[in-house]
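Before we start, here is the structure in question, set down as structure tokens.
Showing just some of the chains, left in place.
As written, the chain order gives the labels A and B, with residue 1 at the start of each chain.
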């Protein structure tokens, strides 16, 4: 059983991949078979496993959720009350409810058991730059 | 490895925090480092980690999902067929698909490794009062 922390620097809304950092940590532990759990310690960003082949997928994900949950300055969102932290704040909490805060990935042959096209991302929902903390826990 | 059950009494749609119950159980186990998994044994409510500072966030979350997935009496939902358990039932199943049924939280220094503003909630999607069962599993 081992734990670590990952820090992801974000510069506005969008997906930030950190698959390589995870794979490197697993290699350092030497664990061949186990269960890796990731947990993000914030309520305005998400963890996401998504396609890492075509970068347009990442842009489209951001665009879709930006339309499904627009800023609170949008007239359609005028019923929301938690607005004093900025027009991107309450939408960020809503998106954080719709997408994962924790992910569990079996470790096989010393690697995260991801499919061919899967990468691990932090999905930032705020406009301002942030330092995001993700806990990693490895059961072996 | 230890297991427990939490029972959360709900009185209509909304978020019910039970972070303190989780923290108390962890303290009783004496475990300092581990992985806590929560699993809700129902298909019409969710587990959620959300901001525990401003209660308006919880009201806004309920309002947003209530508009995204309105009762089946709403004309926009007339295509749905599973309506005999009440107008709030099928929307509850849909919301239960969009938000977590299980959460995994690393345990650090005998505490759930939550961020400063994170609380653990049961999000009730039904109108009638319910007794909701959540399984807790601690790997150490």
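FYI, a residue touches a chain if its C-beta (ideal position, glycine included) is under 8 Å from a C-beta of that chain, and two chains touch if they have at least 3 such contacts.
None of the values given here were measured: they were computed from a predicted structure.
The full homomeric assembly consists of 3 copies of the same chain, 2 of which are present in the displayed coordinates.
By definition in this document, only the chains that are shown with their structure count from here on.
Look at where the CA atoms of subunit A average out and do the same for subunit B: the two points lie 20 Å apart. Subunit A makes touch with subunit B in their complex at residues 1, 3, 37, 39, 41-43, 68-69, 79-82, 90, 93-94, 96-98, 100-102, 104, 133, 135-137, 139. Contacts from subunit B toward subunit A in the complex involve residues 33-35, 48-51, 54, 56-57, 59-61, 63-65, 67-68, 98-100, 103-106, 108, 113-118, 123, 139-140.
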